[in-house]
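Every protein chain but one is kept in place in this view of the complex.
For subunit A:
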Amino acid sequence: MHARVRKYGAELQRCRLDAVPVDLGDYHPLKPITVTDSRSRRGGRKGSTSSSSSSSSSVAPDPLSSMLEGTDPLSLFAAASASETPTLSHSSSSVELGRKRRENEEEVGADFEPWSAKRGEILARFTTTEKLSINLFMGSDKNKASSPSSAVSEKVRTRLEELDDLEEGSQRELLNLSQQDYVNRIEELNQSLKEAWSSDQKVKALKIVIQCSKLLSDTSVIQFYPSKFVLITDILDTFGRLVYERIWSMCSDPRPIPDSFSVEDVNDTAKETCLNWFFKIASIRELIPRLYVEAAILKCNRFLNKTGIQETLPRLTAMIRGIGDPLVAVYARAYLCRVGMEVAPHLKDSLNKNFFDLLASFRQIHGDTVQNQLVIQRVEIPVYLTLYSPAIHWILQCVAYRAPDVLLTEMMERCKKLGNNALLLNSVMWAFRPEFVAARATDFIGMIKDCDEAGFPKHLLFGSLGRSLACADPPESERLPILNEAWKVITKVRSPQDYINCAEIWVEFTCRHFTKREVNTVLADIIKHMTPDRAFEDAYPQLQSVMKKILTYFHNFSVLFSMEKFLPFLDMFQKDSVRVEVCKSIMEVFIKHQQEPTRDPVILNALLHVCKTMHDSVNALTVEDEKRSLALLINGFIRMVSFGRDFEQQLSFCVEARATFCNLEPVIIQLIHTVNQLAMETRRVMGGSHSRKTAAFVRACAAYSFITIPSLTSIFSRLHLYLLSGQVALANQCLSQADAFLKAAVSVLPEVPRTISVEGKQRSSEAFLLDFINSFLSTLLVVPDHPEQGVLYLVRGLLNMVQDYTWEDNSDAKVRVYISALPLLAAMSQESYLYTIPKVDSNETLYGGDPKFVAEISRLCETLIGQVLDHLKTLGREEGVRRQGSLAFSLFSTLLAHGDLRNNKLNQLAVNLWNLSHKNGHCDTRTSVRTLEHIKQQAQQPELSHLSDMLLRLSLQSRA
């Protein structure tokens, strides 16, 4: 084969698109495409010259434009809600509208932490190992007022109901339940409540609810009480919702009433049913169930009259005074506040009243009855007092929500006046606005100091204060005294667990307002407390949180690592998993916040240590994902290391890193890339011509890559890195190194397995291999031949490897490689090459178009074409006619593009190939048509005029 002579420069000129000014005012890719007249556009923009659309002003069915056309879903929603508002208010007068608006303003916003957020916390915190009991007294506590009719049939029915009750067992006492059993039983009751309701047994449902709320008056196993409260109020909530929905649905005939309905919208039947519920509940004998159940259906008051809720809330609030047990009472208040906030958040008065009542009966907590009970149950006072916290927190949170400062101050003053007020103080600090607390932090510290030692644990108080201070800033001048005072107390806490819980909170305050000096002191104190008896082993979550807080506030790593105690603190994480976790979090922050590359030895040493810790955690059991994420972090670090112009230092860092991170392949790959980049950077600095010193350096870089690559297991990584490093070496005029890289790549080729695992799936490696070989071939154009080896030594070597490689059965891959080697050979035979590397002489200059060299290339081409033709023949025999067609076509295209078709033999071969590819009708007609058009165009050039003769011999066969 003879390659046709190419004039790359002229071809490039010819192929360049005409620069056409784009009319920006008219054209935008996202604009709905409206084809108004196809002909007028023709000159405007290439590509939009659609030939067939002659119809004027047809909107193209473009998905984007159809979305943008008219209204998109979002604006549809907006429009719907806008049109909904007037219909809602249509029936209500303007006065009511005003009221509604005001209510909306007073509704609970997103800044109010909802009960659901607290639930889980309470359930997790208040647990017990003691045995619990449930005493359900079903049936005999018959509600006398509940059956208003004495007509015979009715009577019979109630009797039957009673019989049912007896079957259920009028009294069930379940003893010796573990906590989990208890929770399960309560959940069962919740289920049976729903079942009873759905099967229309309203009386039974009510009974279940009454019995459940009765459990709340039982304070045996007192440390479980808060959790019990949570479980049972869930049932009450369910019940309240069921009743409300039922009555609501009774009103929705014929059409549903709006959510903001008024009493007039409610029909008589619904009202009567609702009234019935209230009468039934009013006749419940016991105080606590009556209170809870009425609170549960508080919302239903809306069906009866406008003022119902605001009259009921104060009454229920006062009713709680009748509960003697202070713990039961405070939780009842919490429930009432919760329901009140849900149903009528604007009624603040009863919330406040609840709190003041709580204060008024506060002394009950220290009364004899309670003390006796605690002795019997063997519960310590501090433990007992913490049982109150969730409820009081909640009440205060409701009270303090958007309350004016005056009110808060008043509340605080009232708390101050009471004795033994640590419990209240704690809740005040929890629930009041952090800004409020922060502004009075010094006062609070004073009050905390005054508290009784024996009562509520002080570290909890400081914990609460610290929590507020973490969110809001106290006055500038008070900050240091606050920290000193607080830490004075914290450092005295004996139990390491209590200590760390409290210290963890205060670290945030310290980091927020102070410098590394104070943080360092705090860390030193933590280390001092947590080291004895290896107390840190039980406190990893807290210590981790301390670390997290420090990392949140200190982004400057040179400051961070200059803290004396930081690394000793890091050493406290001795459990491997936690340690790695912490190291990861450090690296994450580093990668996120380190803006500029660094060479600071402190940072480098410390981070190298951190990264080494992460790297060393990798073992045979480490999962791939974990390895990947670790490698990602380490790579992030390596990328951030730069010694500026000190390239040798950088290289020696890479050497050290390679030794340190040898187990993580992605890191090794990154290091090779870094070194290659280093070589290229050197080249850039030297302006392309190396001095003796830099030449030695880039050779050192090449050597680094050359000895590192073989340690990789992934064969394709190796291949690509060899190729890349070879290119880099070439660019740096290290010819023998480049040769070695490429040779190594060729010698690795036979090792490529037939299948590789890609993202956990076995896939054929053929496509990857072909890709690689193609890019390898394109590099070979510029690689000069080795003076001691024969002509085209590397090309031959590669082709030999391809020949010997065990390709998949029934695969054309080998032949495809041959076909794609043809363009390379054609390019090599040109007088001047398509591309060259500055300061490197390619074969074009080495041989200078020597006819022997060209003849050698032609011979090689002929061999390759012969191979391809043989393969085509075998395909003709087998069932591979389709493959035969496509291969023949691609060889045809290659010949057309690169071969000199003035040669008769070659011309004939091309025509034969065309015919072969069309013989079985498997070719794509459109491609063929386009190819013919292309040939026609080419033939217009004077030097390719012979193509027009050939064109006559190429016939199109229709598929039919």
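Here is the rule we use: a residue touches a chain if its C-beta (ideal position, glycine included) is under 8 Å from a C-beta of that chain, and two chains touch if they have at least 3 such contacts; residues count from 1.
Definition applied: contacts and distances are computed from a predicted model.
Between the listed names "Vacuolar protein sorting-associated protein 26C", "Alpha-1,3-glucosyltransferase", "Elongator complex protein 4" or "Prolactin receptor", the UniProt record for the complex's undisplayed chain reads "Vacuolar protein sorting-associated protein 26C". When the missing chain is restored to the complex, the residue among A:258, A:324 or A:382 that touches it is A:324. Considering the full assembly, A:364 is the residue among A:179, A:211, A:233 or A:364 that touches the omitted chain.
Annotation: of A:12, A:263 or A:282, A:282 touches the absent chain (contact as defined above). Along subunit A, the points of touch with the absent chain fall at residues 144-145, 148-153, 217, 267-269, 271-272, 275, 279, 282-283, 285-288, 290, 315, 318-319, 321-325, 328, 357, 360-361, 363-364, 367-369.
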